[in-house]
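One chain of protein is taken out of this complex; the other chains stay put.
Presenting chain A:
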Amino acid sequence: MSITVKDVQHVARLARLHLSPEEEAVFTEQMNAILQYAEKLSGLDTEGVEPTTHVLHVSNVMREDVVKESLSIEDVLLNAPEEEDGQFKVPAVLE
């Protein structure tokens, strides 16, 4: 199975990326090569094999429910590209 420029454009939208026509062409070719290589997995019988999502046997790790001080607003906003009144500022979502 091969992917097309149209597929690449669709995936770029999902990934929140703008690609130039040149990037689309290069990625189409390179992703096809990589996915074609990845096809070798399909020939391997994995019937009944449990997937490994994580090598450690840990799940639902919770900390103690202890009240503690959180970050200051100044710290949180230190790297903000744009802020106003102690909040991150973004373009209007609703008109």
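Definition applied: a residue touches a chain if its C-beta (ideal position, glycine included) is under 8 Å from a C-beta of that chain, and two chains touch if they have at least 3 such contacts; residues count from 1.
Operating definition for what follows: contacts and distances are computed from a predicted model.
S.K.: According to its UniProt record, what is the protein name of the omitted chain, chosen from "Transcription initiation protein", "Xanthine dehydrogenase family protein molybdopterin-binding subunit", "Serine/threonine-protein kinase pkn1" or "Glutamyl-tRNA(Gln) amidotransferase subunit A"?
M.R.: "Glutamyl-tRNA(Gln) amidotransferase subunit A"
S.K.: Touch as defined at the start, partner being the missing chain; which of A:21, A:51 or A:86 qualifies?
M.R.: A:51
S.K.: Spell out, residue by residue, where the missing chain touches chain A.
M.R.: So the residues of chain A touching the unseen chain are 3, 7-8, 11-12, 14-19, 23, 27, 30-31, 33-35, 37-38, 40-42, 44, 46, 49-56, 58, 61, 63, 71, 75-76, 78-82, 88, 90-93.
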